[in-house]
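Here the complex is missing one protein chain, while the rest keep their positions.
We just call them A, B and C in the order they show up, numbering each chain from 1.
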Amino acid sequence: MSSPVLPEETEVQLDAVSRRLALTNDVAVRFARMVEIRLLEDRVIDLFGEGLIPGTTHTCQGQEAVAVGIAGATRPDDVVVCTYRGHGMALALGVTPDALLGEILGRQIGCMGGIGGSMHLSDSSVGLLPTMAIVGAGIPIAAGSALTAQVLGSDRISVSVFGDGSTNIGGFHEGLNLAAIWRLPVIFVCENNLYGEYSRIDRTTPIEDLALRAAGYAIPSETVDGQDVDAVLSVIERAAARAREGEGPTFIEAKTYRYAGHSRSDKAAYRPAGELDSWLERDPVRLYGEKLIANGTLDEEGIERIWAEQRDALEATLERVLASPRASTADMFTRVQASGS
Amino acid sequence: MSSPVLPEETEVQLDAVSRRLALTNDVAVRFARMVEIRLLEDRVIDLFGEGLIPGTTHTCQGQEAVAVGIAGATRPDDVVVCTYRGHGMALALGVTPDALLGEILGRQIGCMGGIGGSMHLSDSSVGLLPTMAIVGAGIPIAAGSALTAQVLGSDRISVSVFGDGSTNIGGFHEGLNLAAIWRLPVIFVCENNLYGEYSRIDRTTPIEDLALRAAGYAIPSETVDGQDVDAVLSVIERAAARAREGEGPTFIEAKTYRYAGHSRSDKAAYRPAGELDSWLERDPVRLYGEKLIANGTLDEEGIERIWAEQRDALEATLERVLASPRASTADMFTRVQASGS
Amino acid sequence: MPKLRMNQAIALAIREEMERDPTVVTFGEDIAEAEGPFKTSEGLLERFGPLRVRDTPISETGFLGAAVGAAVTGLRPVVEIMFVEFLGVALDQVVTEAAMMHYLSGGRLNAPLTVRASCGSGLGFGCQHSQTLERWLLGTPGLKLAVASGARSAYGLTKAAIRDPDPVVVLEPRALYGRREDFEPGEDAVLPFGVGELLANGDDVTIVALGQTVGIALNAVSEANGWSADVIDLRTLMPWDRGIVERSVARTGRLVTVEENQLTGGWGGEIVSHVASRCYSDLRGPVMRITAPDVHVPYGSELEAEYLPSSPYVAKQISELISTDKVPGHWWEDTR
Partner (left out) sequence: MPKLRMNQAIALAIREEMERDPTVVTFGEDIAEAEGPFKTSEGLLERFGPLRVRDTPISETGFLGAAVGAAVTGLRPVVEIMFVEFLGVALDQVVTEAAMMHYLSGGRLNAPLTVRASCGSGLGFGCQHSQTLERWLLGTPGLKLAVASGARSAYGLTKAAIRDPDPVVVLEPRALYGRREDFEPGEDAVLPFGVGELLANGDDVTIVALGQTVGIALNAVSEANGWSADVIDLRTLMPWDRGIVERSVARTGRLVTVEENQLTGGWGGEIVSHVASRCYSDLRGPVMRITAPDVHVPYGSELEAEYLPSSPYVAKQISELISTDKVPGHWWEDTR
């Protein structure tokens, strides 16, 4: 599990790894993590609304199962490259709420020191490469991190997470082709939440089944219900096994939905009436809770307790973060170059 | 046939249009044009060998049928966007050998005034947009010229010509997707000559049938024998009809081969033994000559005469061009901006 | 006189040009139905319909390339790049294709294409969404480059860009979209390229500013103590108005550029070099560039405010220059 990308481990980083392992090993933790993501995202929207945060943010309510499924099916020494819509993925991978909210709120305890903001998360201890704010840029980067594993002969894999809208940019095409021709151990996960910004997918993409595109690179593909965490988990597990066996990339389309608008200022008025409601009927957090009750892992009360615990924890975190020091002027200068500035 | 892209017509330009119409109307001219291309390309290689020309050149011996087929199936007011491997396409569209050799030899009579060189041809009188030397760049540009026809309500179409290697660059992906979603009147013609520079297609592209990629944009596709000028012609005619009817883009893969290396300095040692020979057996110029004899259009002697005429014409052209003035220092400055410099 | 926000002024400029010339079309990501992420195309889809006002896929190379192809065949496309950084995935189409079309057609084709891009810091968007990046464009033969400094200049430059026969990039400082300005739209408000504007008059120094720093420079001058300055809004960088700068420096004897860029590679170097070279005998002190430090744009209101030169800082640096005839250190030379 040790990795060449890991420098000295700080306390927070160790914490991230244990959080990750807890999620891998315990389905109740998996559920709790989904709750954590949901609550935190809702809170972030509020914080922006209250004017506490400058800039923008992209939340992922409704997409929790994809993030938790990916995290549950991979190892902390695997690499994940996701996007500006990365809070959920980061938390699922183990990034602590302190580090995440710290970053969003511009604090030094933020996972990149509070000078990146909501779109720029990173934690190498759990394999989260910096989340990039340029659509498509992360796709070839994920291929490249898989190249490292291939060249060094390790069985680490990479996961590239991106949206439906990103399948129209050149980096998608080039990244998938390169991964295919080099047989790289990488899984491409397209979170098809039906929208790229304010545009519905059918207005920008002339096909419905994105797997057709994978065929253009001879990459095997699967489509999965993105609201079902176990379904996501098992499709990723299969793809990860293929990748670790040297059988190359897999393309996975997870059908999902984002409840909030594209970013802080978007009220999502462009959505057809009823669309959100019909997706809410298949809410991934509730569905998973029901499943855990059905199979006897938890009872109603256990579910309620998890919600309550997570609510309390979030408020405690927020208090800690708001009391912690902001990024300072010096921080602007010290991480521009690895060779010192 | 008049076009908003046409400024004042010079003699040479008028000549280009008549050359184009001659090719459309007369199969013997079509054959003569293929001979012209073959001879000129061979001569260009010699000229470079003799040190008469600086820089590089990309010739198209073996691919004549694709160029002539496209020219024969389209109108002079349609738009064609091709690449640095553009001599054949330019001649087929009507560009005169004087304008072409003039450009290659840096003369003011060159089709862009002798300051562009072999990779940069252009003649708006026959719809040839400037040939660009950046792989893939012309693909969205062709889509854009089709957008003009769509917006202005004209029935002009655009043809985008590019190589097999270019199907791996982002501009290909984005250009095709945009053309599909906007239903633009454009035909994408991929000249699959099996190589991108020195790399055989199977080493860079994980699929054999490039039409699979078109499916990723819901673009209908056809594969055609690129050595058979009539086959190319009819596939383009079908696609052109679709485009003019408002039915959107078509993707055509023309299977062909380049006899020479990628560029002036390339001896093509990377080719498997026998590959060139097997393609030479289906030489497009010879095949077409045989067909014209078989159907009684020409006899052996007629074929010979065309070769001889074209040989003489080429030498005469070359003499004229070499005697004509070189581009001058002032030419460097006068065409940098349309608004004057 | 209507008081327009800068984004409204831009939408008005595009609308008027679309009325005037049926070959003007506009497209970009979410500019049609959603009327633009920054509301710079409000009302256009409704007025001109989906043939001329289009949303695009997330395909900067695709739609910029399409704009190039459309421009050389008879349209005048106005395309929006949501954040100027996104040009990084498609720069080729602007600087290597569009800018060479006239040249590569032997002077026969024009590429009358307008690329609008929001730019700049001040809104907390973080390092990949807060730069100005004139440097990617400055120096490209065949291209023109304008930078808006408010509603009035955005209106005038956008209209001029759309009418121009050459490809033009217009940068729009994002932090100014919401600011209102009084001005009279119309033909007289069209701003010619290559003509700077003198916004304040003074004797001791010539300040050249652009985009977001125009307001900063004007504020600095209003706080000036014991000195006065010419303040020039350069408005276009390609071409740039050598005459207005040279004439002013001939009077003031000093030149200061105020830019939003990092120090290295910014446009200020071009102006300063020209003056130091060609107006040497007019100078009575060193030329000076006031810029941001050579770092990524930090996130967070406070740090971002420190990053961008502030009016008090500009005033302080200029005071020191004038009183000592030496260029004072940049603020970060002390800090670090």
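Definition applied: contacts are C-beta pairs under 8 Å (C-beta built on N, C-alpha and C of every residue); 3 or more make two chains touch, one makes a residue touch a chain.
As the structure is a computational prediction, the values presented were derived from the model and not from experiment.
**Q** From the list B:Thr24, B:Thr56 or B:Ser339, pick the residue that touches the absent chain.
**A** B:Thr56
**Q** Out of A:Pro54, A:Gly175 or A:Gly261, which touches the unshown chain?
**A** A:Gly175
**Q** Considering the whole complex, which of C:Thr23, C:Thr96 or C:Ser310 touches the chain not shown?
**A** C:Thr96
**Q** Pick from A:Ala142, A:Val161, A:Ala243 or A:Val321: which residue touches the chain that isn't shown?
**A** Checking each option in A:Ala142, A:Val161, A:Ala243 or A:Val321, the one touching the absent chain turns out to be A:Ala142.
**Q** Across the whole complex, list the residues on subunit B that are touched by the chain not included here.
**A** Interface residues of subunit B facing the absent chain: 53-56, 106, 114-120, 132-137, 165-166, 168-171, 196-199, 203-205, 270, 326-327, 329-333, 336, 341.
**Q** State which residues belonging to subunit C touch the missing partner chain.
**A** 61, 85, 88-92, 95-96, 100, 103-104, 127-128, 135-136, 138-142, 238, 261-266, 268-270, 272-273, 276-278, 280-281, 285-289, 294-296, 326-327
**Q** Against the chain that's been left off, what residues of subunit A make contact? List them.
**A** Considering the whole complex, subunit A reaches the absent chain at 3-5, 7, 79, 81, 110-113, 115-116, 120, 122, 124, 129-130, 132, 134, 137, 139-152, 158, 170-171, 173-175, 177-178, 181-182, 334-339.
To be clear about the criterion, only the chains that are shown with their structure count from here on.
**Q** Averaging only over C-alpha atoms, locate the centres of subunit A and subunit C and give their separation in whole Å.
**A** Subunit A and subunit C have C-alpha centres separated by 36 Å.
**Q** Taking each chain's centre as its mean C-alpha position, how far apart are subunit B and subunit C in Å?
**A** Whole-Å distance between the two chain centres: 40.
**Q** Whole-Å distance, subunit A centre to subunit B centre, using C-alpha means?
**A** Result: the chain centres lie 47 Å from each other.
**Q** So which stretches of subunit B touch two or more other chains?
**A** 170-171, 173-174, 177, 181
**Q** Got the subunit C residues that touch at least 2 other chains?
**A** Only 56-57, 59-62, 89 qualify.
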